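Here the complex is missing one protein chain, while the rest keep their positions.
This part shows chain A:
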Amino acid sequence: MMSVSATPVLALRKVSKRFGAVQALTDVTLEIHPGEVVALVGDNGAGKSTLVKTISGVHPVDDGTIEWEGAPVRIAKPHDAQELGVATVYQDLALCDNLDVVANLYLGNELRGAGVLDEIAMEKRAKELLDTLSIRIPSVRIPVAALSGGQRQVVAIARALIGEPKVVILDEPTAALGVEQTAQVLDLVERLRERNLGTILISHNMADVQAVADRVAVLRLGRNNGVFDVADTSHEEIIAAITGASDNAVTRRRARTEQVRKEEAR
């Protein structure tokens, strides 16, 4: 694990969410520290997306508390999450193909001078941001439609950073990307860590997870199924936790002691 401050920037404590008869999340606990990449993994239907949506305000939690920098907060709508400093990059990108890179980066947050779009300031800052993230795109003034899949993904992530968030949620950022493009996105995730942001990375790809994540939180059937340090956990152990093959007394005990250790550290 990287250097981790005592207080997590974002913490979910025993969070539950129910949709009608379906208990989507049960007593899920998750902590994100600044400068830490937490991978959120789990089988389809394990509750990853629901968990992310509770954080980003799409689905408010039914039970449990969300703490922001140590203080309990209520996230009832997407705007609340944005106010706090949670930025979510969705799987299907949500870029406007017909707009250029600058316009997409500042969409909904346009810089204005005297009521008029300040294109020059936006272009300048967009370039600076892309440079600090070492993002290479041909020009910031070409329509997003002209970019490759990987370039579009990094633009989408860069856009999340415009609002100076403290936590960034990446939903399957490397799905549907080629090898080289995946590397580009993973490089960018490392740079988010260098900027001391807390990052939640949802992924199905264990190679990606092991490449960039500090910790892996496994969800299974809407419950926590262990939090692992990537450095000293094997691929197989994580897979076992995802599929439930490790669902036995030993692993449950380990998860419990880990939890206790955390609480003491706090």
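The working rule: a residue touches a chain if its C-beta (ideal position, glycine included) is under 8 Å from a C-beta of that chain, and two chains touch if they have at least 3 such contacts; residues count from 1.
One rule holds for everything that comes next: contacts and distances are computed from a predicted model.
Q: Not counting the visible chains, the remaining one has a UniProt entry; which protein name from "Xylose transport system permease protein XylH", "TIGR02186 family protein", "Cell elongation-specific peptidoglycan D,D-transpeptidase" or "Potassium-transporting ATPase KdpC subunit" does it give?
A: "Xylose transport system permease protein XylH"
Q: Among A:D100, A:E172 or A:D214, choose the residue that contacts the chain missing from this document, as touch is defined above.
A: A:D100
Q: If the hidden chain were put back, which of A:A145, A:A231 or A:A245 would touch it?
A: A:A145
Q: Spell out the interface residues on chain A facing the chain that's missing from view.
A: Per the touch rule, chain A residues meeting the hidden chain are 78-79, 82, 90, 93-100, 103, 107-110, 112, 115-117, 120-121, 123-124, 127, 136-146, 148, 150-151, 178, 180-181, 183-184.
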